[in-house]
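Only a single protein chain was left out; the remaining protein chains are all shown in position.
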Amino acid sequence: MEKEQYQQLEQNVTPKPPYLKNVAKAFFVGGFICAIGQAVSLFYIIFFNFTEATAGNPTVATVVFFSMILTGLGLYKRIGQFAGAGSAVPVTGFGNAVVSAAIEHRSEGLVLGVGGNLFKLAGSVVLFGVVSAFFVALIKYILVTIGVVSW
Amino acid sequence: MVILFQTKPSLLAGGVVAGPLENRSVFSQYFDSVYDDERWQMKTNEQGHRKMIEEACEYAMKKMGVQKGDIDYLMGGDLVNQMTPTNFAARDLEIPFIGLFSACATSVSSVIIACLLTELGAANFSLAGASSQHNAIERQFRYPINYGAQKPQTAQWTVTAAGYALIGKHREEYPSIEAATIGKSVDYGMDDPFHMGAAMAPAAFQTIQSHLQQRNQKIYHYDLILTGDLGQLGLKLLKGMLVENGVKNEELTLLRDAGAEFYGQDEAFQSGASGAGCSAAVFFSYVIQQMRAGSYKRVLLVATGALLSPLSYQQGETIPCTAHAIEITMK
Amino acid sequence: MTLPLLVVLSLLNGCAEKEKFIVYGSTQNESEVEALIKEEDYVDRSTVIQYDDSMLVAVQIKPWEKWKKTKLEKKLQKKFEKKYPNKDVFVSADYKIFYEANKIKKDQMEDTKLSDKITELKELAKEET
């Protein structure tokens, strides 16, 4: 059997991902996580001195903490299998990537294992976040200087 | 070229040790021991992996009442970087040893080498097998265990199991190896590490075809052709390729796959089981026991292996695969 | 998971006053201030705290208009500054400020503390992330 012929067969046999089901699951789980985030942020606004503008930071830190607990108990991967992007896209997914790598590499010690592998999965997000922030700021600065836009 | 063993070395015993999740395997009743701690009460996954290999070897030896001093060679491998679990187990077993890497096809490639050594007269007894430990393999090839990535339906679950066979000179009352085919490394351009079955099926197809052709056999000459870990989709693909080549539908029932059957119909495991320990565990427990009980007279075991590394697929390479086959008969 | 959420929601609704437009503190210009805010149809609810020369205007913007929050806040600030050039006006659409303003009214906070509280809230609202 030729390669092309096999690839054709493979295409026919391999099931397509259930797009609609996956999208629905991602929507509801992702939305639910954000609604919990909203509740946490309200908690900080009402009981502490945070405004809507400043409550974002403690909110994110808190949901990352929840994510650590769920990751450590092995529950986050089950949520992940069910929800896909619904649990990967919220910052809890970022937390899960960092915490799971940290737990995984504990056996190689705190410095070489945890320290060296903490951003094994999440590093690309930090990289592209910081680099794109730099370029966006640079481009906007140039555009402001030549008078195309204002701050 | 097919290898014909004139002296027909025998599979005298098999030792299979598996992890806690493998309790759910449809084959678990045939295993010698199912441990309820995935790390065998060791500190790391890799140490547990090593311990599992040692125990599997000990079970195989105990069944024939031989000591490790009686074993001439140990042939085996696993999937961890540089195969440290097997290398370290060999250190503790103190048996002359060659580590073999054919990925998940090691369970059969090791048996072939052991048979050649037996045929040559260099070995009275040798141990051959392979193993995999879920946590140790997943963290290396894919993601940390607790990372919540969504696995597609094509994914397979790496089993925690070690299977080792004790191979010795021919004895009538034991299943014996008549012939073997060492497979080529086959690449049909598949590049999805979450769809190994599709990558491995062509390798299994080529090895089976070449073995049957050179032995002048048809599928129906066998009671069972058992592939290693193609999974449900890989098995479907293999059957599809055979049908294209003129194999009749009724013959296809003789084809089974250890990985596809390993965890039954549990959807949590997606397309089924994989890993070097998958084929080794099934071949050296279920198959040997069934043959000794007389259920099968002639069996072709085809272990398949995907020869990728995390590095190679990140660099965008496709996945070459191999398949090795042994023909086992029972009087 | 949904039960505690519902409890929180009902609590929050309980906190909110029935009246939509409230002026607290000195009664000076009360109806005028109220009319001024009512003119702006994007304002859902508001609580104005008056003390001496300072005026804290805490508003809640209608959900569908909320994305323009920053602009609307500035617009309202300008409007009030123009109307009351002699007063120290501070407009905020932040929920925290609105919540605290309602609390001032509910607790009937004394005038002596009021001044400090208003300054505190102003600083809080100016904080950035």
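Each chain carries a letter (A, B and C) given by its place in the written order, and its residues are counted from 1.
Everything below uses one rule, namely that contacts are C-beta pairs under 8 Å (C-beta built on N, C-alpha and C of every residue); 3 or more make two chains touch, one makes a residue touch a chain.
One rule holds in what follows: contacts and distances are computed from a predicted model.
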item	value
Among "Hydrogenase subunit MbhD domain-containing protein", "Stage V sporulation protein AEB", "Acyl-CoA dehydrogenase family protein" or "Peptide/nickel transport system substrate-binding protein", UniProt-listed name of the chain not shown	"Stage V sporulation protein AEB"
Shown chains touched by the chain that is not drawn here	A, B, C
Identified contact with the non-displayed chain, of B:Pro144, B:Gly234 or B:Gly305	B:Pro144
Contact set of chain C toward the excluded chain (per top definition)	5, 9, 12-13, 16, 63, 66-70, 95, 128-129
Interface with the unshown chain - residue positions in chain A	17, 19, 22-23, 26-42, 52, 56-61, 63-65, 67-68, 71-74, 78, 83-86, 88-95, 97-106, 110, 114, 118, 121-122, 124-130, 132-134, 136-141, 151
Residue numbers in chain B that touch the chain omitted from display	19, 21, 38, 45, 134-135, 138-139, 144-146, 149-150, 157, 160, 268-269
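Here is the rule we use: only the chains that are shown with their structure count from here on.
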item	value
Central chain (distance from its CA mean to the mean of all protein CA atoms)	A
Centre-to-centre distance between chain C and chain A (centres being mean Cα positions), rounded to whole Å	35
Multi-chain contact residues (two or more partners), chain A	none
Residues of chain B whose C-beta touches two or more other chains	none
Residue ranges of chain C touching chain A (in the complex, touch as defined)	1, 5, 8, 12, 94-97, 99, 124-125, 127-129
Residues of chain A defined as touching chain C within the complex	32, 35-36, 39, 42-43, 45-46, 49-57
Residues of chain A defined as touching chain B within the complex	1, 3, 5-7, 9-10, 13-15, 17, 22, 71-72, 74, 76-85, 87-88, 93, 96-97, 99-101, 103-105, 107, 120-121
